[in-house]
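A protein chain is absent from this complex, but the other protein chains hold their places.
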Amino acid sequence: MDAIGRKRWAIAEGYIPSESAFSDRALVSHETACILNAGDNDAQVRITIFFANREPVGPYRVRVQARRTLHLRFNDLDDPQPIPRDADYASVFESDVPIIVQHTRLDSRRAEIALLSTMAYAEA
Amino acid sequence: MDAIGRKRWAIAEGYIPSESAFSDRALVSHETACILNAGDNDAQVRITIFFANREPVGPYRVRVQARRTLHLRFNDLDDPQPIPRDADYASVFESDVPIIVQHTRLDSRRAEIALLSTMAYAEA
Amino acid sequence: MDAIGRKRWAIAEGYIPSESAFSDRALVSHETACILNAGDNDAQVRITIFFANREPVGPYRVRVQARRTLHLRFNDLDDPQPIPRDADYASVFESDVPIIVQHTRLDSRRAEIALLSTMAYAEA
Partner (left out) sequence: MDAIGRKRWAIAEGYIPSESAFSDRALVSHETACILNAGDNDAQVRITIFFANREPVGPYRVRVQARRTLHLRFNDLDDPQPIPRDADYASVFESDVPIIVQHTRLDSRRAEIALLSTMAYAEA
């Protein structure tokens, strides 16, 4: 398949609630960057996390294999450091090949779940 | 009406929960690709499904008649094979005429429903 | 303010649940096209509604005054005819001046509300 996507993406919203009404992994409060690499070359992706009151942290490095999707939980990022809970953040993705990035939150602070999703902002 | 839309679309998020608090079709957990063909020629659409850990599957072929909308449930795709539940996937849509693709999930794993929606990523 | 926006917009998703757990207008299940006309000339907007199995209906005509926003409920459209409940539809907006269109559903089929929103697809 011809490559599809862009190389730079940004998500301005970011907030991982520390609280969850459920303990199983699927329903714990989490934010995800769904990354699709539809092309025939692996993608090396560098993620930078921005905060309200301090310098950005990164790059976090992830590889998305050719013809694969990676639904990356921000909750799981830990190198160079974990993302704090209950704090505002934002993120920028820079890839060496075209990818697509979609942002999702599952919020289970209350007994029922809430969802949000949006395609990220793309450039270049 | 003049044709409106693009020929290639991608959705990076994909996840069909196996669990549902309800059994009627409208409220069973599902993901939908809402496709609009506002033009005067039928659209032949080829869908490719991407996974985290194996090669893509497809094409799934759907036809969207001229001046019609098709709200296609990923749950219903079965040729060449059904989409597994509780698994991460992504999708690319390739049409021979301009269309518009919007992505929606109704999630009823708990007793109340949750919704997400976003316009898909468009190219070409 | 300089005009901002586009003249043609499309929303591929459309579904007004007939059921609502609440009777007050704010919480009845509804879909809305939020239209912003930030410019200095009134916008004449023509809306066409597309269905799964029959010819499109329209145009529905709405005017959005200069420097105003109109949050138009699809539930309220009735000329040339109301939009059926519990049925898939889609919509195209054509304006004579640049506008911005955002799509929202409040779904109160169950005792709690669910929300979705996305910027519509823009062209021209």
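Observations on the structure shown:
Just so it is clear, A, B and C label the chains in written order, and each chain counts residues from 1 on its own.
We adopt the following convention: contacts are C-beta pairs under 8 Å (C-beta built on N, C-alpha and C of every residue); 3 or more make two chains touch, one makes a residue touch a chain.
Please read all numbers here as calculations on a predicted model, not as lab measurements.
The omitted chain makes contact with just one of the residues C:Ala38, C:Ala52 or C:Ala87: C:Ala38.
Set against the missing chain, the residues A:Ile16, A:Val45, A:Leu70 or A:Leu115 yield one that touches it, A:Leu115. Screening C:Ala12, C:Leu77 or C:Ile100 for touch with the missing chain picks out C:Ile100. If you put the missing chain back, the residues of chain C touching it would be 1, 4-5, 26-27, 32, 34-36, 38, 67-71, 100-102, 104, 111-119, 122.
For chain A, the list of residues touching the undisplayed chain reads 8, 10-15, 17, 48, 50-53, 55-56, 86, 88-90, 92, 103, 105, 107, 109-112, 114-121, 123.
Going forward, only the chains that are shown with their structure count from here on.
Taking only C-alpha atoms, you rotate chain B by 90 degrees to land it on chain C; that is to the nearest 5.
Centre to centre, using the average C-alpha position, chain A and chain C are separated by 30 Å. A straight line joining the Cα centres of chain A and chain B is 21 Å long.
Chain C has residues 112, 114, 118 in contact with two or more other chains.
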